[in-house]
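Let me begin by presenting the structure, written as structure tokens, before commenting on it.
Here the complex is missing one protein chain, while the rest keep their positions.
Lettered A and B in written order, each chain numbered from 1.
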Amino acid sequence: MTAGARLRVDRISLHFGGLAALDDVAFTVGGGICGLIGPNGAGKTTLLNVVSGVLPPSRGDIFLDERPTTGLPPHRLAALGVARTFQNVRLFGELSVLDNVRLGYHLHQHSTLLETVLRLPRARREERASAAAALALLDRLGLAPLATAAASALAYGDQRRVEIARALALEPRLLLLDEPAAGLNAAESEQLGDFLGHLRAQGLTLLLVEHDMDLIMRVCDHIVVLNFGRKIAEGPPAVVRGDRRVIDAYLGEEEPA
Amino acid sequence: MLQFLLDHISTVDFILLNVALGLSIYLTLAVGLLSLANAGFLAIGAYTAAILTVQAGWPPVAALLPALLLGALVAAPLGLLVLRLQGVYLAIATIGFGEIVRIVALNGDKLLRLVSGDSRLTVFRGAEGITLPYRSPVLFLGLPVTTWQLLVYVVALAYLLAMLQRSRYGRLMAAIRLDGLAASTLGVDIVRYRLLAFLLGAAIAAGAGALSAPVVRVIDPSQYGFNRAVDILAYAVLGGMTTWVGPIVGATVLTALPEVLRPLQEQREVVNGLLLLLSIIYLPRGLADSRLWGGWRHWPTALRERFAGGPAAEPLPVPPRRGPG
Partner (left out) sequence: MEQLPQQLVNGIWQGAGLALFALGFALVFGLLDVVNLAHGATYMWGAFFGLVCVTRLGWPLWAAIPAAMIGAGLLAVLLERLAFKPLRTLTTGSLVLWGGFLVLLLGFVGVRQEEVRAGLLGLGAALMLLGLVQDYRAPRPLLQRSMPYLAPMIASIGASTILVSLAQGLFGAQPSRFPPDLFPTTPYPLGQAAVIAPIQLLVLAVALVLMIGLHLLIARTQTGRAIRAIAWSERTARLLGINADLVIAQTFFVSGALAGASGALLGLAFNRIEPTMGSQIELAGLTVIVVGGMSSIGGTVVAAFLVGLLRVLGVAYVDSSFRDALVFALLILVLLARPQGLFGRANSTRA
């Protein structure tokens, strides 16, 4: 994979009617794995939506490698190397697992419609290549046996991993993960952590929204904490863990252990 | 066999025509667009061919290319305007378009006279429509040339769409239909592909219209209204919307059935409506659902799924949209 992207979130605000879902959020992710945590409703998924182009911010800018991407539609951001997963897995249920992942390769295939329907050599070659690449990705995640199954038939945990595989098929430089560990048990969570570390070693930049504090503390280089749409703390795990404001925000919720 | 076909040649022609129309709507349904505009494009193609034949003496098949182009040309601005409408509002807008085409055809002469100042222009001939002069059919290998034209058109279309469905573009379209947002985060430009599907569907319908002109011979506005649009949709609904085979099956059944049911003259409409209702409720994937034909053992699974609530994938807990935008 190519070198990871540098993400700069510059004073992003997002208002829904009178409600400020995000308020002046700013931070930078230079590389590695950045964790985005906060109590429910803090705006973490909303921020991911803004970074991936799904929602335009009311104010502020996003920079990818110092290039402004604010307001670009999701497909343009994907072309720039931003991939994401969703909080509620959004696979294409009726399609097979393999086809789901192959869709991630869409941007790497250049044969035109005409070439495709006429089954010209380039189109056929690219089709074989995308199938092979998708299968290889599934294999890395241990999902190869499920390739021909309908995506909706999979167990929840497997669906999550297929979604990650699909995002990786994009060959992104920035990967946004929305609660990838939800529903995973401790062993699976640890495997995920190893896998994320592996991705980091390959140069991918990751922004990880999670509630699983063990995973966050273990895997992240840098953590940003949101509450009520505002950033309340930022820093390496050791610092954030002891931050009074963070502990207060999680009052009653799981303490950053 | 040949004699049987010749005896029922008009039914055969209509089956071919309706199959082509069913394929045209398949393309739009494949990307998740409920467009009822194709009857309007059918009209555009038919009138183009009729006018070129009667006014300019062209042989009808020569009108195919102009019809395709005109269909795409009209579809482009229409698509840009209405494709951003959501779901049922798009359907309503396309119904409106179809009706406007019909009304323009009905009043075409009045409009032309207004524009050109020539009060004796009769091109569209209003409600009476344009009647193509009778030509005794030219036979090729025993069947009329007009039938061959339709057959070639349909076969070519079916082949291209079958290739499309299996390819990357087919997956793309399915992704856009199933979850446009997720597709866009994978780099798919949904606006572009929806427009493309819409344009191609329009062109296919218009082309079919041009080829239909020598077969129906009388081109009048009443044939191309809301009812026609619904019929076209019915082919896809009955036959199955997610595969190119579906509209072929649906069109064949729905076109041939009234002929078979000829004795039940008045009840034909009731049967039509009933078929539509029964298929949308009890055969949601249409007759071409592979599970129907895969053998008896699949039926229990299909039935269970139908009763118990279908495949997984809970809808996202967002408040439902209000309004078309």
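Everything below uses one rule, namely that a contact is a pair of C-beta atoms (placed from the backbone, for glycine too) under 8 Å apart; a residue touches a chain by one contact, two chains touch by 3 or more.
On a predicted model such as this, the values are computed, not experimentally measured, just so you know.
One of B:Ile130, B:Leu178 or B:Val253 touches the chain omitted from the figure, and that residue is B:Leu178. Only one residue from B:Leu5, B:Ile100 or B:Val260 touches the chain missing from this view: B:Ile100. On the side of subunit B, touch with the chain left out of the figure occurs at residues 29, 32, 34, 81-82, 84-89, 91-93, 95-97, 99-100, 103-104, 106-107, 110, 177-178, 226, 230, 233-234, 237, 266-267, 269-270, 272-277, 280-281, 284, 306-311, 313, 315, 318-325.
We take it that only the chains that are shown with their structure count from here on.
Subunit A contributes residues 52-54, 73-75, 77-79, 83-84, 86, 88, 90-95, 99, 102-104, 106-107, 109, 111, 113, 116-119, 123, 126-127, 130, 150, 152-153, 166, 170 to its touches with subunit B in the complex. The residues of subunit B lying in touch with subunit A in their complex are 160, 163-164, 167-169, 171-172, 174-175, 178-179, 181-190, 196, 242, 311-314, 316-317.
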